[in-house]
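Omission of a single protein chain aside, the complex is shown with its protein chains in their original locations.
Chain IDs A, B, C and D follow the sequence of writing; residue 1 opens each chain.
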Amino acid sequence: MLFLESVASPPSIGEEWLWAILCAPLFAWALIVLYGRKLGVVSGYLTILGVGVACAISFAVLFNVIDADGGIATHSHEWFSAGPLVVNLGVRIDGLTAIMLVVVTTVSLLVQVYSIGYMEGDPGYGRYFAHMALFTTSMLGLVLADNLFQLFIFWELVGLSSYLLIGFWYHKPSAAAAAKKAFIVTRIGDLGLLAAILLVWTRAGTFDIAAVQDWATSGDAKGYIVTLFALGIFAGAAGKSAQFPLHVWLPDAMEGPTPVSALIHAATMVAAGVYLVARFFPVFEASSDARDVVAWIGAITALIAATIAIVQTDFKRVLAYSTISQLGYMMLALGSFGYVAAIFHLFTHAFFKALLFLGSGSVNHSTNTFDMRKMGGLRKYMPITFWTFLIGSLSLAGIFPLAGFWSKDEILLDAWRHNHALWAVGATVAFMTAFYMFRAIFLTFYGEYKGGEPVDHHDEDSHFHGDPKHPHESSWVMTGPLILLSIPAIAAGWFAYHETFGNFINGALPAVREEGSSFEFGIAISSTLIALAGIGAAYAIYYRRWVTSESLRATFAPFALLFENKYYLDRLYEDFLVKTVLQRGWNALLQANDRYVVDGIVNATGRLGRELSTRLRVVQTGQVQSYGLAIGAGVIIIVVAVYAANPL
Amino acid sequence: MNVGIEHFLVVGAILFAMGLGVALSKRNAIGVLMGVELMLNAVNLTLITFSRFSVSDRPVSGQTFVVFVITVAAAEAAVALALAVSVYRNRDTVDVDRLDLLKS
Amino acid sequence: MQLSLLIFIPAVAALVVMVLPQRYEQQAKWIALVASLAILGLSIQMFFAFDLDQGGFQFVVRREWVDIGSFNLQYFLGVDGLSMPLLVLTTFLTLASVLVSFSITMRPRAYFACLLLLSSSVIGVFCALDFLLFFLFWELELFPMFLLIAVWGSGRKEYSATKFVLYTIAGSAFMLVGILVLAFNQDTFDIEKLGQANFQGTLIPLTWVFLLLFIGFAVKLPIVPLHTWLPDAHSDAPTAVSVMLAGVLLKMGGYGIIRMCVTIMPKQADDYSIWFAVIGSVSVLYGAFITLRQTDVKRLIAYSSVSHMGLVLLGIGALGKVGLVGATYQMLAHGVITGLLFVMVGLMYERTHTREISRLGGLARQMPLITTGMVFAGFASLGLPALGGFIAEITVFLGTFQRYEWAVLMSIFGVVLSAGYVLWMLQRVVFGPVRHEWDDVSDQRHWWEHSVVVVLAALVVVLGVYPALMMDMIGPAVDSIMLRVGA
Amino acid sequence: MDGFGVTAAFWVLAALTLVSAGGVMASRNLLHAVLFLIVTFIGIAGFFVLLSADFIAMAQVIIYVGAIAVLVLFAVLLTPRAGRDNGETKMAAPAWLLAVCLAAVFIFVIQDTNWHVLSTSPDLSAFDLGEALLGTWVLPFEIASVLLTAALVGSIMLARTPQEEAEDALA
Partner (left out) sequence: MTGIDVVGPQLAVLAAAAVVLLIDALMPQQRRVLPYIALVGLVVSALWTTSWVARDDYKTWFDGTLALDQYSVFFYFLFAGITATVVLASIDWVNREGRGQGEYYALVLTTCSGLMFLSAARDLITIFLALELSSIPQYILAGWGKDQRSSEAGLKYLLLGAVASSLLLYGMALLYGVTGTTLLVDIAGSIQADGESHRAVLVLAMCLLIAGFGFKMAVVPFQMWVPDVYQGAPTPVAAFLSVGSKAAAFAVITRVFFEALGARFLSDDWSMIFAVLAAVSMTLGNVMAIVQTDIKRMLGYSSIAQAGTFMIGLAAISVSGHEFTLGASGVLLFVAAYAFTNLGAFVAVIAISQKIGSDQIKDYAGMWQRSPFLTVALAFCLVSLTGIPPTVGFWAKIYIFNAGIRADLAWLVIIGVLNSVISGYYYLSVARQMFLGESSDGAKIPTSPSIGMALGVATIGVLVFGIVPMPLISAAHNAVEIFAQH
């Protein structure tokens, strides 16, 4: 490999710039929080400004790192310490970081612009942009962190902002519930991450990422410890990246405003898990068991999500499930040594998935609904949206020469190399992906318009403008980002075609394995054919209606049921585990114990005392003689006792 | 056979015990009082016995003691009877086993 | 000198308030405010005047007080890195509780007198270096507390107040025996001396002494199963009292365990540290599980306190520097956060007059600011990074993991559970559809409420982003303890 | 001390005292009880003489028989409606049991101890007694006087009839 000889020099960009990336959106956030009420519309521009600055610097960083052949630079400062516990604050840049920075800032920037239009007139306008800024900050911090502790902090903050944004329309019970669900489910995953942190600190005595990588690879750590650590990391990643079985929160998260879904629940935050695993890729390399777990969990996730996506009628949910399945894809790749491929797919996916979400938002903006059964024929009303959406879908389906094609293809290649079974799963998923995307397109943009959702003017919380009866194209602030995003959706794949990207990303790793070429015609052609097959199937069923979907559903009724009910996982978790087992069972038991046993004993003691007291009262008869008797008896008893105690 | 200190003491002891028995068993307050007087007399007897027999540089202290006991006994008796009378005035009885307004 | 002032300013102020003539009784709060501001300023001044390089006790005051043969008691005050932060915490929360009580109209003189007396005694507990003096202050807090709950409380206030007092008396009864036995063996009540003594041939086995003292403190902490007084006391106490109770009174227990049990009897502490870990982790989980069932906001917070104080015991159980620092930090963080939570609930209660979760809902629309406060406090208490609770929790975990992995692995589930109950509470109380029952409530607020919230919130953030501020002070103190433990 | 006379006297007196004390116990009539009590007092006085405490014996006769017994009689007469009966209470049986036990303990102790006894009686005249009363024990002597006064005053107050009280209040 070319760059291995050429020594990678550390990037020269100054530390202050790196911190600036973090601080720019932070200031925007602070300002809005402090003066949100007065700012009004300005808050939006403020956020855009902050993110814009960050974006600009990020590109500078990217090129700087490219110049440095993907070298690594870290700057670290002690934050606090207690004896052996020393915690640092630091920034680390390398290829991986740089790419993530660019992705995050770019998508974020475009989404903010889009939001100006989308959130127009919402009572919580300022709040919305504050949360957005907060999210961007914490995401950047997560990416920049040079140690696990700091990473965990921003990891949680990302969770927080996700919570706030999902529950943005807090008056909708569904939104409030979804927000809670998202936070708690991801937190379950975070337990693993926390445990991993504890483990690595007690074993390796450090949080520093590089040091941890060395510790894991150096082999002086016990094998099972490394595996446990890796699994802990993956648990955290699975939470954030919505991997089976922790994926249930992501579809509900669509309760948030659509731009949020685009930015957080499609492009960036959900990718954080992938990023984390990639970050500690050497650890996974060191432990094959952990790697297999990652690969298979990814595969299962991809498959499950895809199957569910097929039967969704909600436009956004289709996209949500496709996101899950794509994330599963990335995990699958990581599990099969496809480090570069995973990041590459993350990179491309960020763009076209954001594009798709924003497109769906635009549709919703004119039809006031996400229910595809109420849409149709929108192609002529909103052409820009349609075309950009089409591009996104093709890219997602992996049609040559769009971005998705290259990255997905590379993943399938790695899967094939690693384990044919994984490849088979991947291929199936690819077929389904193409199928459900075009199902969505045909239902939405072709056929007759079915009138959308009539506006309920009594609901003071809805801020819908215009008339769903006559859909129209959205304003330029919304279409603009669509167009801009479609460019990387088309082109992002090309410059990754030759190996620079791979080397560049690999530079982030301490040691690099030999990799074969990242392209094989066999795989490429096969996957393309599979995708086309999927599109064809969709065309046959939903456009030509040679076969009606109803009849299909009837034929595969049990499967359809299973899919439509999301494999009954939500029921299992919420109704059975949480409501029944935990609340009605275990907790009720404990509370009963608290009330009746613990308190019971205490009160019983009191009652016993009173009882004893009442019993003893009868001694006090009021008869003088009985009192006298007591005196005399007392004397005798004492005397006899003393004589008995120590005899004469 | 000759009588020694023990004889006198035993008589005193028995008398004392009888006094106690009377004091604790009689229903009439005045009866109880008599019991007390018996006990005091027993004590007196014991004291005199000791002042007669026991080795002491001031044998007279025993007798002195008795004088005081007698005095106190008189005073006690007087007060006791006064109280008995006042109880009687309130209750038309001096039966101690019916004096049980105050109990438990 | 300063320490004496810290103790006596509130005490004197309490007297002044009590003798205030009837027609000025509404002015009582101002006197209380001035006093609490004074001690706050003083304590902050001390905090920064505290010499970090020179360890040991500082600002020492030492007078013979009672000295009769074998019963000699000194008026001996001093603070080290362990007690100084707690002292500051106390003064902060005193101010907070005075401010939140500003709207009290029923017998304000007696009320503020009790409040000030309470804070004076707690301050005394934290800086007393004579075991008997410590005990004196420990008991001194009882009667004001009883009155505050019993007179100004709500609900089954008599029951709760009595329960509180009886639990504490019972605990301190055991403690007294332990104290006397220790003092008899060394012929001094001087905590500093006892802290260096090694005991031979104590009247009763030293282990028993240890357990006696531990029970005394554990009741206050509280640990499962000695905790049931806490929810009752909290749910029936007025807001300010809940703030003090959760904020500082519970800390007396943890402080006592570190200062007395661990420092004076390190050997026994070492033998029993496993039980600390067991009880601690059980408290964490038990408290958290039961919290999930609560329907009264204050009870909910109270049970969550049980869970959080379990972490303190867990950290102590590590008997390592990190663990002890974490435990102390957890005390601070929990003090501020729970204080803030209770303040928010109090403000909400003043407006809606209910704490039943099932009756509340959708308040975010009417009272955005209180909602913000509640969300903030809620996330702080579920250990969100960049806020105080997180640093404390993770330090405790890190410190204990080496010694008792299983205990920590049990306890970290508390992290999820806490997220569960906090978010559930938020969802049910402030979010969700607007209830027209509450259409007319609003959070138009008085400056004092505002300032309390801001101050406490700021404190939470400071604890979260600048831990070194406290840890550099706690660390050396813990070091000296570790020397004693020999670890 | 030996000699038939003494021995005989002792036994006679003992019999007299204890039997009459038993009479006090047994008699159902209060007046009879008082009479038995007087006999007991006299018996005790006899013992005093036997123990060569002549002065005390005299005092015994005068004060007890003369004063206290009469006092008791007065009391009996002052409480006519209370009846003359001198029955036992429910507590009688345990009381007797207790008395027996007490006597047992006392007697056991008395027998168990070996008393250092004087062979010859210390000749104590009334003069010595007087000297002691006004010398060493002058303080108790005074106290006794105060005590008697107090008892007197108090008894008078307690024994006064409501009418007397009323006019006293007017004054």
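Note that a residue touches a chain if its C-beta (ideal position, glycine included) is under 8 Å from a C-beta of that chain, and two chains touch if they have at least 3 such contacts.
Everything quoted here is computed from the prediction, not taken from an experiment.
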Touched by the hidden chain, restricted to displayed chains: A, B, C, D
Among A:L552, A:V597 or A:L612, the residue in touch with the chain that has been omitted: A:L612
Contact residue for the chain not shown (choose from C:V66, C:I274, C:A458 or C:L483): C:V66
Sole contact to the chain not displayed, among C:L33, C:M46 or C:L140: C:L140
Contact footprint on chain A, counting only the chain that is left out: 606, 609-610, 612-614, 616-617, 619-620, 622, 624, 626-628, 630-635, 637-639, 641-643, 645-646, 648
Contacts of chain D with the absent chain, listed as residue ranges: 105-106, 109-110, 112-115, 135-140, 143-144, 146-147, 150-151, 153-158, 160, 165, 168-169, 171
Residues in chain C touching the chain absent from view: 65-66, 68-71, 132, 135-137, 139-140, 142-143, 146-147, 150-151, 157-158, 161-162, 165-166, 169-170, 173-174, 176-177, 180-181, 183-184, 203-204
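Simple rule for what comes next: only the chains that are shown with their structure count from here on.
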Rounded Å distance between chain B and chain D, as computed from the means of their C-alpha atoms: 6
Centroid distance [mean C-alpha coordinates] between chain C and chain B, Å: 65
Distance between chain centroids, defined by C-alpha means - chain A, chain C (Å): 37
Where chain C touches two or more other chains, by residue: none
Residues of chain A engaged with two or more neighbouring chains: 623, 625, 628-629, 632
Of chain D, residues touching chain A in the complex: 89-91, 94-95, 98, 101-102, 105, 112
Chain B to chain D touching residues, read off their complex: 1-11, 13-22, 24-28, 30-31, 33-35, 37-38, 41, 44-45, 48-49, 51-55, 58-61, 63-64, 66-68, 70-79, 81-86, 88-89, 92-97
Chain C contact footprint on chain A (complex, rising order): 79-85, 149, 152-154, 156-157, 160, 163, 167, 170-173, 176-177, 179-180, 183-184, 187-188, 190-191, 194-195, 197-199, 201-202, 582-583, 586-588, 590-591, 594, 598-599, 602
